[in-house]
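With one protein chain held back, the other chains of the complex are shown just where they sit.
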Amino acid sequence: MPVVLFLLIAAAFGLGALMMGGLFRLRRPYPEKLMPYESGIDPVGEPRQRFSVRFYVIAMLFVVFDVEAVFMYPWAVVFDRIGLYAFVEMLIFIFVLLVGYLYAWKKEAFRWE
Amino acid sequence: MEINIQPLVPEIIMAVLALLLLLLELFVRRKETVGLLCIASVTVAAYYMPQSFGKAFGGMFISDGYSVFFKFLFFINLILTVLLSIRYIVIERVNHGEYYALMMLSTLGMMIMASAGDLIVLYLGLELMALSTYILAGFIRHDIRSNEAALKYFLLGAFSSAILLYGITMIYGRTGTTGIALIGAALAEGTVDPVLLLSVTALLVALGFKIALAPFHMWAPDAYEGAPTSVTAFMSVGPKAAGFAALGRVFLTGFGPLTGEWSVILIVLSVLTMAVGNILAIQQQNIKRMLAYSSVAHAGYAVIGVIAAGAEGLSSMMNYLFIYALMNIGAFAVVITLRSEGFQGESLHDYKGLSRTHPVAAAVMLVFMFSLTGIPPTAGFIGKFYIFKAAVAAGYAWLAVVAVVFSVISAFFYLRVVMYMYMHEPEGEPLTLSLSPAIGLALLITTVMVLIVGIYPSPFLAFARIAAG
Partner (left out) sequence: MVELFFGYLAGAVVVLSLLVVFSRNAVHSVLWMLLMFLHMAGLYLLLNAEFLAATQVIVYAGAILVLFLFVIMLLNITEEMRLEQFTVGWPMGVSVSLGVLIAMLAALSGFRTDLKGPWSIEAVERTTHTKALGKVLYTEYMLPFEIASLVLLVAIVGAVYLAKKRLR
């Protein structure tokens, strides 16, 4: 319940601030003002640029190791109760991914070429 | 907490050795060594197989005759396709060690699927198998067709995985368990309701995608055609057999009480599969595409074994898959020998006059085409014969008749290859076959086995029979 209240207040504050601004501010648009600000220079071309595929490899590796990390939360919470078994299990899990890490490293997936 | 890992020993060996191969790839220059080590590791895992019988992790992992039979099938598939690959991936300029490591991991996934006593384990095994196979399908990075194959295979595979998970959640919600045997027990006492039917359908659709049953086969021709030929051989046998292993276990054990409901759906799918596979194969001019439709059709025959159910139906299905593995990989081996630097060798017209230029290759292809059609004294005949026998025994005589009719239709496109090889003059430049000791060995094994099983089938039948329990 406190969480809900907190969320409600946070949402109300955020939205409220924006709406208040909208109510009171002056609105006199003209073409130059509506243009995106580019350090005083007229913008050229599309704002969206093609990303390099290098980002993809990094992002993919990030997802994999992110998931690995997520598995560690419940493990840490119950570690004291399961003990050695849990330790060995996690060791195997990490070892398998370590092989993957070594592979990615050796293939220079972490290097920005 | 007591953990019995004895039943898992072959899987653990496979996993450890697959990791080793992956690491070896980083340090070994000659990738052929990785391939040979891959075969060696399979032999080690196979050696420990007979001692692996039993259950582990509270019935989540079952090593019984059924799973061991399938695991041997996966090993044969892996060994033969590795033999095909060693020279082929050099020709395709993708001679990387990951190839073999991924094949090992994919096979490990199949083994887990065959042994899964729990739907979660089944799902993870399936995912391990499928993920590795997607990468293998796209292994020729510089070839756009390979990329397309991988993408199509991946998208539809991911879709079917989602459906599988959906089915699993519903069956869990309905029975409170994901254990296959426990589901069977829970369903035996309850009544049939729409949720059950929906989840049965979802699982059927998902596994149908994996074994390429008719309305869910659309990915197969494109994926099979674009993937590297050795991978096509691998994935037209391995994942399909693994799908059948899962189908047999989940539907006969888990959904056993609902046999009346799902067998109706499966019969429709089976007839549709045979029709689509055999009829569309006729129009194909690309041999890989033709063999893709043929493999769709063969799934249609094998499913009859599941419909017939019981030990006899199951063993006829297993037997059929074993024979199918041999003849299909053999046929793809011939296709691979035609591929050489700068020559695709995938068109049916490339086979014209093969008997004049390369009589041995033509004769071997003849054996495989006869076997795929189901003409005695080849193994294909034995496989079909026992499937039809099981169907008749289970009271589906009309289904057997339908299957025979489609077999006759299939003769048209299989024998057309034979006709091209023997009754046409060679066209264009003379072919050079890219042969190697490894591929020669693979061809020798498959040809000899297809003939031996065709002439003297009883030991193989007995093996399947014992394995099916």
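Letters A and B name the chains as they come in the text, with residue numbers starting at 1 for each one.
Everything below uses one rule, namely that a contact is a pair of C-beta atoms (placed from the backbone, for glycine too) under 8 Å apart; a residue touches a chain by one contact, two chains touch by 3 or more.
Only a predicted model underlies this, so the values are computations on that prediction, with no experimental measurement involved.
Undergrad: Hey, which of B:Pro194, B:Gly342 or B:Gly428 is the one touching the hidden chain?
TA: The missing chain is touched by B:Pro194.
Undergrad: Quickly run down the residues of subunit A that touch the omitted chain.
TA: Residues 4, 46, 48-57, 59-64, 66-68, 70-71, 73-75, 77-78, 81-82, 85-86, 89, 92-93, 96-97, 99-101, 103-104, 106-109, 113 of subunit A touch the chain that is not shown.
Undergrad: Residues on subunit B that touch the omitted chain in the whole complex?
TA: 1, 3, 8, 15, 19, 22, 56-58, 60-61, 96, 98, 101-102, 105, 108, 112, 118, 120-121, 124-125, 127-128, 131-132, 134-135, 138-139, 141, 150, 170, 173-177, 193-198, 201
Simple rule for what comes next: only the chains that are shown with their structure count from here on.
Undergrad: Where the CA atoms of subunit A average out and where those of subunit B average out, how many Å apart are those spots?
TA: Once rounded, the distance between the two centres reads 40 Å.
Undergrad: Touching residues of subunit A toward subunit B in the complex: what are they?
TA: That would be residues 82, 85, 96, 99, 102-103, 106-107 of subunit A.
Undergrad: In the complex formed with subunit A, which residues of subunit B make contact?
TA: 1, 3, 15, 19, 22-23, 25-26
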